[in-house]
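With one protein chain removed, the remaining protein chains of the complex are shown where they sit.
Going by the order they are written in, the chains are A and B; count residues from 1 in each one.
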Amino acid sequence: MKIMDIFKYKPPENYDFNIQTIENASVQDLNFETIEEKVFLSYQKNLEFIQSKFNSLINSDIVIRKFKIICKNKQYNSFLVYIDGMTDSVNINDFVLKPLMLRNKSNTYIEENKSIKKFNYNSKKNVSHTSNKNAKSDLSNYIYTNLIPNNNLSKQTEFSKIISDINSGNCVLFVDTLNIAFDIDAKGFKQRNIDRPQIENVIKGPQEAFVENIRTNTSLLRRLVNNQNLIIESIEIGNLSKTKCALCYIQNIANNDLIAEAKYRLNNISIDSLISSGELEQLIQDGSSAAIPQILSTERPDKCVKGMYQGRAVILVNGNPYALIIPSVLTDFLASPEDSNLIPVYANFLKAIRLLAFLVTLLLPGMYIAITNFHQELFPTELLFSILVARENVPFPIIFELLLMEVSFELIREGGLRTPSAIGSTLGIVGALILGDAAVSANVVSPILIIVVAITGLSSFVIPNFSFGFHLRIYRFIFTILGYICGFLGIGIGIYVYLAILCSIKSFGVSYLSPISPNISGFSLKYFIPPFWKQEYRNDFLASKKQVSQSKYSMKWKKEYTDGKNK
Amino acid sequence: MEKINNKEAISLPISCSLGITVLVSSQIIASHCLSSSLINTGYISILALVLTFIICKLYKRFIGISFLDITEFLGGKILKFLVGITFLFYFTFTASIVLCKTVNCLQIVYYPMTHPNYTVLLFAITAGIACNLKNNGFLRATFILVPIVIIAIIFIFVGNLKNFNYENIFPIMGNGWNTTFLEGSTNLFTFGGITYILFLPQNLKRPDKFMSVSIISTIISSALLTFITATIILMFNRNVTSGQLFPLYIAVRYIEFGTFFQRLDSAFLLILNIAICSFLGIYANLCLEIIKEISSISDTKPISFPFVLLLYACTILIDAKFELEFMQNQFLKVFFFVILTLGLAILILANLKKSLKGEIRNE
Partner (left out) sequence: MSKKMLKFYAIVILVLVFLYAFSASYTSDSVDNISYVIALAVDENEGEKNLQITFEFMDTSTFSKEGSSETKSAIIDTVNASSINSAINILNAYIGKQINLSHCKVVVFSDKIAKKGINAEVSELMNNIQVRPSTNIIICKGNALEYIQKSTSQLEKILTKYYDIFPNSSEYTGYTSNIMIGEFYNYLTTKECGNLAILGGLNPTISPSNSSGNPSSKTTGGSSSSSSSDSSSNKPTSSSSENKPKEKPDNNSSLSEMIAGNAPILGERGTENIGLAVIKDGIYIGDLSALDTLCHTLINGEVNSFLLTINNTEIYEHYLDIELFENMSPKIKVDIEDDNPKINIEIKLIGRISGIKDGINYSDEPNSLDLDKISKVAEQTIQKHIENYLNKTTTKFKCDIDYFYNHAKRKFLYIQDWKNYDWSSKYPSSRFNVNVKAKVYYSLLHSD
């Protein structure tokens, strides 16, 4: 660089890129791409169509393999289209290309004058008769039945389905002169193995969790249900993404109206794409009522199966390891999968702990601030003086202290989620040190408040459901402000309004606080559960087809023994 | 309004009666009847049961039909409108009086520096929110909250057992037969739930269970009234009614379990605040239903907040212009009897008309 260059004028380097906004975007702009064409008879036309739809000149992973099929000793132009990385190459080579391309007995076989043995049901003997004259022209049938040794093969005529299947990992065969295409399942993309649940851990229970692939998930459900009445209906959601979803239910238990309503909602979603079950949850729930979760989201197959056997339905979304259980009530969000694996005494004890945690995490900071601001007489005298002493050197008002600590706690919690595990422990130590010791030593906060915030935080971790715990974290702030404004009056009003909102929510036609309110009959399992052998009836709020789930004496061995003794 | 189940329906008249009993009538009964308060309580409980039974019997011919429709059957739209306005006036003022009493008490105890209008506004907004919720949310909330309030009242009774002086019920006839039975029958206004029962059948999922629902709710209300009156009478020798605070609150201040559980009155006020919110929600919703029936409004949501503003205005009016004691002692008592008489008269006349003319035409 020359010295004079220093004094040269250089225009400012302003790289300013803006996306021009579209004004007055309206619903009419929502033009969903629909493919209505069907498979052409001409090989060339099919090829051009596929090339244009998949932009094969640009897309690097779209593979179109052209070859000639040998069939009945004749050659036909064909091509195979698939997406590299999503298919199993060995499967395609060995079970699609090989039998189609290489000469073998199957593809050189000529059917004429060949007698076929067929079983005669009247005489109950094998009888041979001349083959059907029309079989000579049924090329598609011949290819379908004789040439492609693949377990999952279907004939498709509509390009919309074909393209969707190619996108999901199938390979499709087009043959000249045929107006159908062969949709071959050759999926071979890498996916996660069935692993332990990440969030819903249990000590004494199954350790399997859902994965991203919908078929694997449905297989998990099938294995556990082990009943032919399990229906897994496939629904595609998203006009562009055509995300595969599955509605699973047991048809002789689930209420027909519930299933109809679920199908109605799922089939009437007009969106471009659906990526996660969380998005689907927002699209199908009854209303965005005050940030309270209305649909249970779980990664455990056993929880889903238990729900289906109660009469609920499960929705799976391809690409997401979380299933949605509908309908869901408040007691479901406070229940842990462990509850059914423990004897009732332990389970009810844990449920009591969780209920206490629910109240503590929601109300403790608000109550603390209400009592210290308005109702100090509630404290025992010695505790009150301890609080006074603790607060003597603190310059901030209690509300500021509390909000500061709560926000810091939330920051640490969020930070902990995003840090790698190696740093996570350091974060915990630093956070605890900063929040706990240093803040108290510096007289920024009082030690009593640290205890309050810590207990509140611990209680929030006890809540088994992530979404439910999240909503409690938000409402806690509301109760804190109410308690600060007008003490127990504010808390009381908050409790009433919160309870009324909970009572007004419905989840797929079921009141959120069922079976507590409305209290229809005595057959529902309330929050605390009886022993398993006493759970004779299904929850009445689900209105399942089969109300009775156990006989009156489910332990027949005991009854027979008792009866035998009495004789 | 969505139809409600039996158990929820039982909790509604109880909530209506509780608000009046705790804040207004217990004080009045204790001050007028003195040592014969418990006898008076038993007497008015029997009267209430009889009245409830009569109302249920009169409703047998009009299963599932609303009270105002019966009025229309009797005297046309004009009578329906007039009766509706009367009941609306009664419910609004009852709610205002109870709210006024609550706010006065809260102001003395906890908010001496705050103008009571703000506290009233807070309650009014809560009532408005309750009316705006779907699916009878506030009704279901009442069903959950009423048992908690009942437990609190029983706890106050049990917690004060050691402070009770059982001889306070003597002399047994108090100020005489006249005060206990004749004048004492005016204390029937404590059963505000009876006026709510008039509007209950149309909202029941099973209208044939109306009688059992009404009787059970009246019995529970009587039991609660007995507990509250017993607590006041057995605890205090002196006349506690001249004070601004309602006697049950003063009784709570005496509860002590060791040195840790003391001064539970703020905890009691927390529960009472929730009970008052529930009470206001029920009354506000009832008033909106009446407005809906006498006018041609299809949805009451747009008028819910204007109505609670009206409730707010009434409460401020009572606080500012009228003597609260006059309102609760005279106005409420007299008006209750007017309403009850009107309700019974309409039902009796409608029954007579029906038996003379035949089937009611559904309008």
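Everything that follows uses one rule, which is that a contact is a pair of C-beta atoms (placed from the backbone, for glycine too) under 8 Å apart; a residue touches a chain by one contact, two chains touch by 3 or more.
No experiment lies behind these values; they were computed from the predicted model shown.
Asker: Using the definition of touch stated at the top, determine which of A:N179, A:S219 or A:Q376 touches the missing chain.
Answerer: A:Q376
Asker: Out of A:I148, A:V430 or A:I485, which is the one that touches the chain we can't see?
Answerer: Residue touching the chain left out of view: A:I485.
Asker: Tell me which of B:K80, B:K101, B:R140 or B:R263 is the one touching the absent chain.
Answerer: Here the residue in touch with the unshown chain is B:R263.
Asker: Identify the residues of chain B touching the omitted chain, counting contacts across the whole complex.
Answerer: For chain B, the residues touching the absent chain are 34-35, 108-115, 118, 122, 125, 163, 165, 167-168, 170-176, 236-238, 245, 253-254, 256, 259, 262-263.
Asker: Over the whole complex, note the residues of chain A touching the chain we left out.
Answerer: Looking at chain A, the ones touching the missing chain are residues 372-374, 376-377, 381-382, 384-389, 391-392, 397-398, 481, 484-487.
Here is the rule we use: only the chains that are shown with their structure count from here on.
Asker: Give every residue of chain A touching chain B within the complex, in rising order.
Answerer: 371, 374-375, 377-378, 380-381, 486-493, 495-497, 499-506, 511, 513, 516-520
Asker: Quick check on the complex: what are the chain B residues that touch chain A?
Answerer: So the residues of chain B touching chain A come out as 4-5, 7-8, 106, 110-111, 114, 119, 122-123, 126, 129-130, 133-141, 143-145, 259-260, 262-267, 269-274, 277-278, 281.
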